[in-house]
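Here the complex is missing a single protein chain, while all its other protein chains stay put.
The block that comes next holds subunit A.
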Amino acid sequence: MNPRPWLDTLRRLALPVIRIPSIIRAWVFLRGTRLGRRVRLLRGGRLWVEGEERITLSDLAWFNSGPIPTSLVCEPEGEILIGVHTGFNYGASLRARRSIRIGEECMFGAMAMVRDHDGHRTAPVVIGDRVWLGHGVVVEPGVTIGDDAVISAGSVVVEDVPPRMIAMGNPARCMPLKALRRAQAAHGIEAPSEKEKTGAVS
């Protein structure tokens, strides 16, 4: 399938060098934040950052490039904490008035939006480790998302999501990943994928 496997091997060996431009790019766009090591902003990517001194980015966090810039906005009283190896696709936006804490190895889909204040209330948002937010997810203020949770594309999360759950819909409803897998097995669906997940419900 791969016509030139040796090229991939070479590429993997050269990765630390290949990644240097994106690390420099992140360093330029995130100047003034508490920046961990090897934070990356992929080629062509742009960031909109406000309140730099209250934003903390841990090691290996990365930002994808795309048509819409990712925005990290922190108001004077707020703080944003981003864990190790958390990735953001293009157009993701974090807006903090009090606090947003994001765990390790999370994945944020394109145009995902997390904010801890709407017009009426302000409440901290906590996102656990290895959480996957799909494309266009909106997380409302005061929500806590547990470890290993998956939020389906286009969902609006208005209440807490326990660990190892999958949440989908507007407003988002939870379902254990285990139950989902069992339901898929009952319908003869082999590989779990986002498609079957939504198809089973809608």
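Note that in this section contacts are C-beta pairs under 8 Å (C-beta built on N, C-alpha and C of every residue); 3 or more make two chains touch, one makes a residue touch a chain; residues count from 1.
Keep this in mind: contacts and distances are computed from a predicted model.
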item: Chain not displayed: protein name in its UniProt record ("Hexapeptide transferase", "Thiazole synthase", "Nucleoside recognition protein" or "TctA family transporter"); value: "Hexapeptide transferase"
item: Hidden partner chain, touching residue among A:38, A:98 or A:135; value: A:135
item: Contact with the hidden chain (one of A:26, A:80, A:125 or A:150); value: A:150
item: Interface residues of subunit A (partner: the chain not displayed); value: 44, 66-68, 107, 110-111, 132, 135-136, 150, 152-155, 166, 168-170, 177, 180-181, 191-195, 197-199, 201-202
